[in-house]
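With one protein chain held back, the other chains of the complex are shown just where they sit.
Up next, subunit A:
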Amino acid sequence: MSLAAIRHHNVSRLGRGTIALALLAVAVLAGACIGETPISVAVALQTLANKIFGAAYPLDPIEAGIIWNYRLPRAIVAACCGAGLAISGLVLQSLLRNALADPYLLGISAGASTGAVAVTIAGLGAGVVSLSLGAFAGAVTAFLLVAMLARAAGGGVTLHGTGQIVLAGIAGSQLFNALTSFIITKSANAEQARGIMFWLLGNLSGARWPDVWLAMPVVLLGLVACIWHARALDAFAFGAESAASLGVPVRAVQVMLIGATALVTAVMVSIVGSIGFVGLVIPHAARFLVGVRHGRLVPATALIGAAFLIAADILSRTMIAGQVLPIGVITALVGAPAFALVLIRGRRAR
């Protein structure tokens, strides 16, 4: 099947869905097999069969343990995280009509980090508030601050092509990163501080099954919300007023979808720390492949994001023998040049 065929939707919806799920399964399987101890696909599948269907293949318990307890949840969390961050970026780009919008650049990730650190280190919320909830509060606060700053700077959140929201996002990121450092320095002991710093750069090492059960429902919720509003997102192509005149309840959709974005970003940050560039770059890649209509763009973005982060995680584990690179390093190494490309193409479009 050619790229052109996918682009011109000659392939049926069911066909596309099947291809997408198959790709996802292959990516997760790759995540489970590749690593410092390579494990064959057969062993990985047999482990799955043993665990899920109660089959009784005789397996090396260590290999089975690596697959089931470490690599599989890690790959699934990576997939959820990649999909979640990518659709968050897509929603922000569509609603703010800014090609450079993404949860990392707009300070939402930084806010989530601050919220998470405030809960874990400074003990804010007295143990009642969970890490994810703290991250969510931080994410929403950061976005509101950034949006207000952009508006005060004359950009507004509905205007197109203005750099204000991105500049405000940079200011917001700096502020919240500084707050995070402040909290860590003030309240954390040396060991905590080291752990937190590693986590902040993005780290999937700690991902276990409970994380899967948190990440998966949240990302599915976000995905459903975006697909449900696909036509509304399309209608923002000519701006918020145009969307309103096409019958979109603009304020409600903005609150709902940006809220969903903040929730997804916050949960992902609370599990794996803040990972940059996924939300920025993946939606552009998806637009290039399937076009601008959100009915197809949202699932494609989620799928590519999932596959990309699994691949980035595999690279982070295998690139330097005996060392795990923070995954944020890999995504930035790929993402920064791609970001440059978006900037240059944006200039040509004007």
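FYI, contacts are C-beta pairs under 8 Å (C-beta built on N, C-alpha and C of every residue); 3 or more make two chains touch, one makes a residue touch a chain; residues count from 1.
Basically, contacts and distances are computed from a predicted model.
Hidden from the displayed complex is a chain whose UniProt protein name, among "Oxidoreductase", "Iron complex transport system ATP-binding protein", "Glutamyl-tRNA(Gln) amidotransferase subunit A" or "Electron transfer flavoprotein subunit beta", is "Iron complex transport system ATP-binding protein".
Within the whole complex, the absent chain has one touching residue among A:Ile62, A:Val292, A:Ile320 or A:Ala340, and that is A:Val292.
Residue A:Ser245 is the one among A:Ser40, A:Asn69, A:Ser245 or A:Gln323 that touches the chain not shown. Mapped onto subunit A, the interface with the missing chain covers residues 97, 99, 160-161, 228, 231-232, 234-235, 237-239, 241-242, 244-250, 287, 291-293, 346, 349.
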